[in-house]
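Have a look at this one before I ask anything.
With one protein chain withheld, the remaining protein chains of the complex are depicted in position.
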């Protein structure tokens, strides 16, 4: 197993005829992912690298079982495109768009929750289970099948860490980019829960960053529920204090936004703290992975 | 058992300090219903027939377990008041208001469904399980505990039928007024399903009327799923054809809106057809009740 | 409130939906400014107007004047023609169907669309229902763009942006003005693009309080055009805001619920009687409404006997009896009066009635039998 996706996952790509969509579709298909269809309004009937393109998801759904959608739709149309996915009853949506307005995300996440669609992102490279299914844009050379679950707010940071793991011979069960925030479809805690339940995942690497309180919630979950080892790397230790959201920011966040407070919470919860990607494989080896 | 309510149901009355609310609260309490609280904004701290009144449901919910709300709030405030019930997580709401705008009902029913609140009504006398719980305004003299489930669009029509049943010694398990439409929180079909599953209900009386297609859907359910006998009375056989909703009405309703078509569908589905309330106890006796 | 065509089109035009440039004509002299050929459409609040001769195509002013004169003198399905909408004739390549209403099955707003609109739509609904697109959508999300694209594709729309704008305008109108129906039929494809050739809008009377100005304006116009010739009883019912439908018979009827009202109609008819009306007071009836309902029903001179059938839950019998007495104090009832009374506070109510010499019935079948006999007796006397 792996979380959220596996070798049987059938994928539809939204925005498949764009430069990015068609480029990544080829990489995904070449790495063995079952990309069964693409959608671009007005381009129905075309093909991209042999993948059939439809005008509407409802048309694609007549011909193919669709388990997941990877959306390359730009931020301004992300909500509209997501509504189509949700209305089609597709259980998993990965939103790569960066810069989706907060109000759109609020609606999108709520509507998805009501209708049972899991949303990963926005501003995410997606997720990948090396050797099984790639529902994202991760560079292939940093990936290797194996027992470590990786979750990250930042896409590039997860590549750095996977590169370090792979170079040391440690493979990954699933790598989940939850996205850059400030709002998230799937939270760190939700991904940790999935990793905890996944028999193929032996250890988890959590990559967080300064700002928000999500790492504290993750720490609470680790302390209360997890028995698998967790290695955490929190970046932004040297970052200048950002402009906060007025008093309201202080009220909802308190001092929890700092990297130091996150590291402290995770350490207390029993996570192992790394300071750089290259330390992570060493820590995992020591933990018996 | 009985459906939706029983002797343990704890009831809150919205609009308890109004003329109707306080009058019916006393009748309900006197017939043994556990009316534990009332809410009227601005009247918090008062008492009505010894029942404590709160400004907000959230305040009442701190002190009492609330299983159901009976709303006497007028149509214009019905949506607002219902949102408070739904947000408080109360599983059952009975809306007596007549004249709630359709758009308000659309929102109300959707929001209730999302949050797991069952809505009975609007424009309903409520529901009552004789001898156990009265969550409505039915005249007590027509009620008697027993094995027959009654569901009705029209409140007064259900009183007529219960009067006929009670006078012939046939009691009722639960009497549900689904409301006068044109939109309904709970449908005939949903109530039939509950009666089918209720071990205390031995037979069901379905009271319908001209207009809409709900009786046809109920007939489909009866045919497919029910093994308990159903006696149906459809009124409006002599009613003049109402003004229909343009072609759209014809498209969604076809010829199904007529009393004759409803009677035909129910007869085909195996229901016994009554022509007047006084026939119903005779039919039920013949069916072994 | 069911709008006249010209009212519906005006609302649609205000939301940006393309409609033909029309003028409302109320006398033959007003045909002066028309462009020809023109279409003259009788403004009546019923369908089937075309088949009843209510639509004329005219080619010059004289023909127009004559046609207007003729139309203004006719009735269409009982409704007098008091105004005519005159529009330039439009070249139509296709007639589509588009409507929005609340789907009672899902409780959601729903788009209904068909590539074959016009008069045939109901026929298609019967014969080939799969050719009609029915798309409910979530009221919290509104019309999603994929639904617009999907409907547009099903209808083979060329001008997708205008089609989307029309649908969005319909939803906007539906939501913001509390409509229960917005129907464009036909939505015509013409050389100049999509045009709403005919439209039907029904507004939700239950939400009139949120749109007082709009309702006032529309009602004023409708009153002026006279939806129909009303009897004094109907006029009174409208003033008193009582649900009242005039029927053909002699037995006046008042009930405290719509369901029992229909039941009692059925029972009267099946007992050989002929109801004079349907009249129900609703769940919030009080003594005054009871008295007013009697006033309304007895204003119909055809009424030969009156049955008041009450079985109250929310309606209190003490109040109802009080209302009957109040009416009797104002004026005597000259026809047989049968009261059936049962329900909340019935002991008090019955006692009140007995004080004025009315012995209320308890059994509905018996009450119906009595009122039918009373009328038969009256007829027998007269004959």
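Odds and ends about this structure:
As written, the chains take the letters A, B and C, and residue 1 is the first residue of each chain.
Note that contacts are C-beta pairs under 8 Å (C-beta built on N, C-alpha and C of every residue); 3 or more make two chains touch, one makes a residue touch a chain.
None of the values given here were measured: they were computed from a predicted structure.
Here the missing chain is touched by one residue of A:10, A:115, A:168 or A:278, and it is A:278.
From the options A:80, A:217 or A:264, the residue with contact to the chain not on display is A:217.
The residue touching the chain not shown here, chosen from A:153, A:202 or A:228, is A:153. Chain A meets the missing chain through residues 20, 23-24, 27, 75-76, 96, 98-107, 109-111, 123, 125, 136-139, 141-142, 152-160, 163, 180-184, 207, 209-210, 212-214, 217, 233, 235-240, 243, 245-252, 254, 275-278.
Listed here are the chain B residues that touch the chain not shown: 41, 55-58, 80, 83-84, 87, 107, 111.
In this section, only the chains that are shown with their structure count from here on.
Taken chain by chain, the contacts run in an open path, each chain touching the next and the two ends left apart. Most remote chain with respect to chain A, judged by CA-atom centres, is C.
Rounded to a whole number, the gap between the C-alpha centres of chain B and chain C is 27 angstrom.
Centroids built from CA atoms put chain B at 47 Å from chain A.
Averaged C-alpha coordinates put the centre of chain A at 55 Å from the centre of chain C. Residues of chain C in contact with at least two other chains: 138, 140.
Touching of two or more other chains is recorded for no residue of chain B.
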